[in-house]
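The block underneath contains the structure these notes are about, expressed in structure tokens.
One protein chain is absent from this view; the other protein chains keep their places.
The block that comes next holds chain A.
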């Protein structure tokens, strides 16, 4: 993080898969610490591709990316894990490991970070309790409902207290009550200092986090690259 609170900076970033046309073009924006961002746009606008760049699943085809004060383009591959441990990810399709229990799925980020087994049980129990799944700790993903899987995925994303949480359509598979509960959960994390980036096309969701900033993607380009504008516009007070 830089002195002005910048954690991510994209400069003229473009992304293409193979020799196809660019799915993301000329992205220039900055994400700041402890802010709540919504990434919106129609299906196919490039939200998931941009998130993949944010959680380092993909390198851009062009442009410069600085993450947590480090040049993410020239950084050696061996340093990627350290950077990834600062980012929590909630995948659209959850991506829980099917043969592991809810407990072990949630404990995974701590295990890969080298935490001792005896130090895992308490935080994993707490976080599963927090997402309302304390009684499903031993359940395999296949035996959980979509909403429960979503909550396990969120618990896994936040257990290591990441500096940034990236969520791709996190409320896509849950009912409105649970969606609201998840948003409150993200806000709570945000208040504790985590930068939250949520990709969604659910406009109702945007209204539920009044202090959020909105980045709108339109056919691979940011129509509001500063992230300062809101959609829908804030009502004049």
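Rule of thumb we're sticking to: a residue touches a chain if its C-beta (ideal position, glycine included) is under 8 Å from a C-beta of that chain, and two chains touch if they have at least 3 such contacts; residues count from 1.
Just so it is clear, contacts and distances are computed from a predicted model.
J.: Can you work out the missing subunit's protein name as recorded in UniProt? Choose among "YVTN family beta-propeller repeat protein", "sn-glycerol 3-phosphate transport system permease protein", "Lipid-transfer protein" or "Cell division protein".
T.: "Cell division protein"
J.: Looking at A:81, A:146, A:193 or A:210, which residue reaches the missing chain?
T.: Residue touching the absent chain, from the options given: A:81.
J.: Identify the residue among A:97, A:121, A:134 or A:203 that touches the chain left out of the display.
T.: Considering all chains, including the one not shown, the answer is A:97.
J.: Please identify, in ascending order, the residues of chain A that touch the omitted chain?
T.: 55-59, 77-78, 80-82, 84-85, 89, 95, 97, 99-100, 104, 108-109, 111-113, 117, 156, 160
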